[in-house]
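Just dropping this structure here.
Only one protein chain is missing; all other protein chains are in place.
For subunit A:
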Amino acid sequence: MAQNKESKKQGLILFLSDTEEREGLLGKKNRKLLSDPLTDNNPITVQVLGICSALAITVQLKPAIVMSIAVMAVMAFSNMIISALRNLIPSRIRIIVQLVVVAALVILVDQVLRAYAYDVSKELSVFVGLIITNCIVMGRLEAFALGNGVYKSFLDGIGNAAGYAFILILVAFFRELLGAGKLLGFEVIPESFYEFGYENNGLMLLSPMALITVGIIIWVQRSRNRTLIEQN
């Protein structure tokens, strides 16, 4: 009986732990939630998640930026909703509940894009739908939102989406610049370069070069931070 009481008490402490912690809105721990996924715990380069969409939509900067914003919105809100419901969700159907919430948010994003950014929505149509299956989204819901408070989950969602966005935009920057000589659709490589014999590298526009670009980013990151290298 006493043991039972003790475990209940522990459960209560666990349940309250994140609300009990008193720290500023952007205290050290909260800041870490935002900054970690950008560097040492980046969802793409370290966890190697969400690669498929990173390959597909990084031909130009604009769709990459819109996709980043879409993923950020979906992750922030789905993390918040799941975190708010975490004590109500029956554990047997929690994955289905997560999927329903994510799918609903993705459909919302898709509808909003179709109304206010029609050209981009046509370009991204397939990939916006595929946010539902983006491993990063489900991964964060399962690993973080189910066990943490609403505000922390919000920060975690934003942080991870920003880490994803950072890589996406970086890859898109190099692919559009080297592949088409443009950034956001504007010519940035001066005409005189072409007169000297410079040519756009069409290979950069093909998907394999996205993989290679991501590979180079991973290489650079691991050579700067050796703790990330897996030991055999």
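Operating definition for what follows: a residue touches a chain if its C-beta (ideal position, glycine included) is under 8 Å from a C-beta of that chain, and two chains touch if they have at least 3 such contacts; residues count from 1.
Here is the rule we use: contacts and distances are computed from a predicted model.
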Discussion item. When one chain of this assembly is omitted, its UniProt record names it as which of these: "Na(+)-translocating NADH-quinone reductase subunit C", "RNA polymerase ECF family sigma subunit", "FtsW/RodA/SpoVE family cell cycle protein" or "Branched-chain amino acid ABC transporter permease"?
Written reply: "Na(+)-translocating NADH-quinone reductase subunit C"
Practice prompt. Looking beyond the chains shown, say which of A:25, A:88 or A:229 touches the absent one.
Written response: A:88
Discussion item. Out of A:44, A:101, A:204 or A:217, which residue would touch the omitted chain in the full complex?
Written reply: A:101
Discussion item. Contact with the hidden chain only, please: which subunit A residues?
Written reply: 56, 88-93, 96-97, 100-101, 104, 107-108, 111-112, 114-116, 118-119, 126
